[in-house]
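Below are the structure tokens for one structure; questions will follow.
Moving on to chain A:
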Amino acid sequence: MSEIKRLVFGGLLCVATVAVPPLTACSRDADGSGAANAAVEPGAAGQETAAEFAPEPGGEFEEPADSGSAQEDQPGEPPAAEPAVAPTTAVASEGSRENPRDGPGEHFVYANPHVIGDLDPSSAFSSEHIVLQNVYETLTRLTDHDGTTTEQLSGVLAESWTANDDATVWTFTLREGVTFHDGTALTPQAVRDSLHRTIDLGLGAAFILAPIEFMEAVDDRTIRFDLSYPAPLDLIMSANFGVYVISPNAVTQDNAWFNAGNAAGTGPYMLESHDPAVSTRLVRYDDYWGGWSEGQVATVDIRLTEDPVLAQQLIRNSDAHYTFNLPFDVYDSLADRSGVDVVIGPSMISLFGLLNTRRLSPEVREALVLSFPYDEITASLYGGRAVRSRGIVPQAMWGSHPELEIPRTDLEAASRLLDDAGMTDISIIYSYDAGTIEQQQIGEVWKAGLATIGVDLVLEPLTFDARWAKAKADPDGAQDVFVMFWFPTFVSPYDFLYSVFHTEEEPFFNLGYFSNGEFDTLIDEADTLSGTDRYGAIELFRRAQEILVDEHAGVFMLDVPQAQAIRSEFRGFVSNPAYSQVVRFYELHRR
Partner candidate 1 sequence: MTPEPATPGPSSGWTMTDLLSVDDLRITFNPPAGPVRAVRGVSLDVRHGEILGVAGESGCGKSVLFRALLGMVPPSATVTGSLRLDGASLGMDGSLQAVAALIQQNPGAALNPVFTIGRQLHLVARTDDPAVLADLLAQAGLADAPRLLDAYPHELSGGMLQRSVIALALARRPRLLIADEPTTALDATTQAQVLDLLGELRARHGLTVILISHDLAVIRRLCDRVVVLYAGRVAEAGATADVLDAPGHPYTQALLESIPRPAVAGRELASIPGLIPDGRRPIAGCAFAPRCPHVREDCRSGQPEPRPLHPGHTVACVLMEPPP
Partner candidate 2 sequence: MVPGARTRIERGGRGGASLRRLAMSSLVILGVVTITFAVSRLVPSDPASLYAGARARPEQVERVREDLNLGAPVMSQYVSYLGELARGDLGVSFATKRPIAEDLRRFLPATLELALSATALAVLIGIPAGVMAADRAHRLRAVGIRLLAVTSVSMPVFWSALFLQLFVASKLEWLPLAGRIDPGTHFATPTGFFLIDSVLSGSPSNFLDVVSHLILPVLVMAAYPLGLTIRLVRSAMLEVLASDHIEAARVAQVPWRTVLWRLALKNALLPALTVLGLTFAYSVSSAFLVEALFAWPGLGKYFADAILRVDLPVISAAVLTVTVVYVSVNLVLDLLQIRLDPRVVLS
């Protein structure tokens, strides 16, 4: 295993908390302002002891931001630039229309635009987490995050955990009374075997477990991890992939067994059937440790709905209860319609265009950065609900740089730069995903602006595979601007900075072919430092991002807002940027 992902997070002694199920209180505020985060605040849930995430004695960490600070956004009005987190907005409409076709109300249909390709909890590494997060559970879960320095972890299968001073030895105490869907009880061995399965397969997100050197069941409730280097294991254990706990009976099975529609987790739902081309069906697990109450979702149908227009029709007709991936304008009309709530919250997805450093001089790159219509796009195409990026790390994540100086759109300055460099009448190739409408529209708007200063932006749509292959094969002959989304494997800025900008001999995801020794040193140092001095690490990560801006390594367009539509007969939906597109059906409640 490489050293790509060494996230060192030492010097901590955590006695962390346990949230929460059943989260029956997680409804929206009565006034309809969607304080979604309220739902996940342990205090608010208040069912069980919720010890606060303990800051280091040094007091370097800020208190977790009060979830109440999430503001309601006024439609059409751009959000204030200051908040690091784009506000979570729920445009809720009361007076929901009851549809007689809905039946008893415990059935929930999730209109899913992406194929559920791999249901193996050890190797799945794509949108499968929308299923896996409901069927399997992890030791911890990231429940709140203010995007600057700290995050709040809750225990799921772990009731509490501790680490030694240099964060190399971790001990997790497991929750009592947890059983797998096949009836066997949760044991430390099961946890160890599950993680081993991921490590042995070496697929998907296995690399995040690289620090683990040794795992041992201390007693029938406790498991100890010895790490080869300091790492925030509790954070790692909240990842979307690779850290699910599997029943001892299932952990020996192969990939095909899981993809045939078998599963055995501890989650609130059992996998009933799985047909990647049609739907994945879940049914509630009666013996779930969190217990069940009236009005909760009993059966789930995660239905493949690739056509967004169809998804829109389904949710309008109440044939589906949740979807995302609709064009942004559509949400307004959905919000106007009674019976559908629109939830728009921050995500950890960043949209940016990598500038080809081999083909474009710094002047041209700067001109491109200056010419990009940031505000026009966030205000118009996203109805004011998107925020402009400050560097590549999304502002919903720690390590982002809220004070980063970013240029304003200035076509004249861009034009001057090009004139000075003697670069007039140039043509720039903008490579984007065919069929991804926002990348296309952004390209079209940008193109119009560039045309006024004599630059021809050539929009080149290809499938991601095709353009990725092209970009990897021939940096000098490839595109000038490579547009892409990036979302974190688990919550760390290093993932963004390393993957996309670290010097690479053979280009892989560094498709701007950026290479800067100082930058490389900074982020590696930050990565190491984040184990012992997180504040210092953040400082270094920020400096690294300043280099990216100074060097015009890319056009950092915007933090993509996570927009979702959910039928308003269900309450309790929480948009958590760390688990985008995941609906925790267990937390939903029919009105």
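By definition in this document, a residue touches a chain if its C-beta (ideal position, glycine included) is under 8 Å from a C-beta of that chain, and two chains touch if they have at least 3 such contacts; residues count from 1.
How these were chosen: all candidates are chains of the complex that A comes from, given by their letters.
Nothing here was measured: the structure is a model prediction, and the numbers come from that model.
Candidates 1 or 2 all come from the same complex, and the one touching chain A there is 2. On chain A, the positions that touch candidate 2 within their shared complex are 2, 4, 107, 109, 115, 117-118, 125-126, 202-204, 207, 255, 259, 275-279, 281, 301, 303-307, 309-310, 313-314, 316-317, 319, 462-470, 472-473, 489, 506, 508.
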